[in-house]
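Shown here: the complex without one of its protein chains, the others still in place.
Here the chain labels run A and B in written order, and each chain numbers its own residues starting at 1.
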Amino acid sequence: MRRVPAVAWTVLIWLMLVTMPYWMNGLGGYTELASRVLVLGLAAMSLNFLLGFTGVLSFGHAAYFGLGAYGAAMTIKYIYPSTPLGILVGVATGTLAAMVIGALIVKLRGVYFAMVTIAFGQVFYFIAFRWNSVTGGDDGVSGWKRQALDLGFTQINILGNDKAFYYFVLVCFAVAVTLMWLLLRSPFGRTLLAIRENERRARFLGIPVERHIWLSFVISCCFASLAGTMYALLNNFTDPRALRWDQSGTFVIMAVLGGMRSFWGPLIGAGIFVVLQDYVSSHTENWMSVIGLFFVLVVLFFPRGVLGMLRRKGLT
Amino acid sequence: MSLLVVENASRHFGSLVAVDSVSLVVPPGELRAIIGPNGAGKTTFFNLISGFFPPTSGRILFAGRDVTQTSPEQRVAMGMARTFQITEVFPELSVRENLRIAVEVATGLRLSPWLTRAANAQIRQRIEVLLRMGGLEDKASRLAGELPHGDQRAAEIMMALALKPQLLLLDEPTAGMGDQETYDITQLIRRLHKEQKLTIVLIEHDMRVVFHLADRITVLAEGAVLGEGTPEEIAKDERVQAAYLGKAA
Partner (left out) sequence: MTQLLLFNIFNGLIVGAFYALMALGLSLILNLSGVINFAHGGFLALGAYIAYTLIPYVGFWGGLAIAPFATAAVGVVVERVLIRRVYGRDPLYSLLLTFGLAYIFEDVLRAIWGAQSVPYPIPPELATPLSTEFFFLTGYRLFMVGLATAVVIGLFLILNRTRLGMRIRAGTADLETVSVLGVNVRILRTLNFGLGIYLAGLAGVLAAGMLGLQPTIGTSLIMPSFVAIIVGGLGSLPGTLLGGLLIGLASGITTVFFPSATEAVIYVMMGLVLLIRPRGLLGEEGRIQ
């Protein structure tokens, strides 16, 4: 098999993303599903910045995703009905939380790190659940909608027009993903690879490991919270489930399914997972068992993921 | 002024005394070998010097500064570089990428989110120099973890060199190598010592290597210094012979 140059894959992926609403509908899906793929794909790619590229086992990313969602929802509902403001507040909230929590956990490794990230994830779930008066408790934050974008010379109706919203999300996605890509290819990004490959060697080359892990954590959660704001805007709603442990689990499985060691892997994993979940939940009540079974099968038989498998066959 | 001064450093693990009040003075430009039977505490001693863990008592001074409690990363920044008994490289990155990371960190670029063209060119050049020095030019694109033992060691030494250290600590650089590889590595170390004028401290079991390279030798046994001197003096020292040399080839 001839090796396909990386540029070709990148062009192909962007082409597919730009045209997704059209072929997604053609396949029996719908535009909102395409937006879901983008949003969750961004979340999974953000997680993978930490998991696949820095080698850190974060299992509580839903916390920052959810904080982004709640930040956006509550801003639009209670403070001022503006989409950009909602996004800004959501991202700021998630990033701030990551800075604090990251500082607390950066000395741990392996399974203990994972445990603590899960535990902290649940803290925010509890707060959202219990603090009824502010967060609406189990009912979530509803009764608001994403606002049209006011560009001064024109207004973009992202509320009424599904396709317009998709392209809005795509623009945000593109900015985020390009930033991530640039960071990973920079000297800083390479220090993260070093930490993943051999932490001891990285330290003895003079890399302050804990500080770089903290930075990677904050960057990763920042992008995850951006995805969270998009998620709230997509649904015109958010509830504690965006913060739950199973949401964190789905991000990880998306990254693993698509291929942890590749940049686009998590997006592909998200695509497969979102479509699968949509299909299964419309056919059976027990979709959670099916998803759980899916996790088990991926771990046992498909740990390198789709792109990992393609790489093995020399295609990428 | 001496480059490395260790004053009565000890390291206890519970009731086990791994390093027992060891003192050492290494002037700049010297190649010092540390020898001793297995379990003598040589690697633990290295760990103290390089900052892997702090001594239970005693002081370590590097280039005149007290580094006893300084972190490993900071000691690297001050000019100390080391290799490990079991080669530590970045296994799933290519040799070139391994060196690139070392060079970038050494150039102070570790937090840099981008590279100018000029900086990039400079880095590329430095990597080529290091590859040539280590005899790794035709293996530059291979994954470091897939290289034969000797080449991995050379790559690790080159990574340490990329840091432009004042002091190079080598932990058993010829361990597990055959005759040819041992010869190659020994020549490499010799070149680093003579041409680059590096101060080197190395732990070695292979006596041929030690006598070929060392200016001075320190002998450790059971965590304490048994003797110190030139290779000729050590070869004649009866206590050292009894404890160690008598058993070697």
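The working rule: a residue touches a chain if its C-beta (ideal position, glycine included) is under 8 Å from a C-beta of that chain, and two chains touch if they have at least 3 such contacts.
These figures come from a predicted structure and were not determined experimentally.
*Asks:* List the displayed chains that the omitted chain touches in the full complex.
*Replies:* Taking every chain of the complex into account, the missing one touches A.
*Asks:* Taking the entire complex into account, which one of A:Val209, A:Val256 or A:Val274 touches the absent chain?
*Replies:* A:Val256
*Asks:* Just name the one of A:Ala8, A:Val175 or A:Val299 that touches the chain not displayed here.
*Replies:* Residue touching the chain left out of view: A:Val299.
*Asks:* Specify the residue from the set A:Gly26, A:Gly110 or A:Gly160 that touches the hidden chain.
*Replies:* A:Gly110
*Asks:* Spell out, residue by residue, where the missing chain touches chain A.
*Replies:* Chain A touches the chain not shown through residues 51, 57, 59, 104-105, 107-112, 114-116, 118-120, 122-123, 126-127, 130-131, 245-246, 249, 252-253, 256, 285-286, 288-289, 291-296, 298-300, 303.
Operating definition for what follows: only the chains that are shown with their structure count from here on.
*Asks:* If you look only at chain A, which of its residues touch chain B in the complex?
*Replies:* The contact residues of chain A facing chain B are 182-183, 186-188, 190-191, 193-194, 197-198, 200-209, 212, 215.
*Asks:* Show which residues of chain B lie in contact with chain A when the two form their complex.
*Replies:* 50, 71-73, 76-77, 81-82, 84, 88-93, 97, 100-102, 104-106, 109-115, 159, 163
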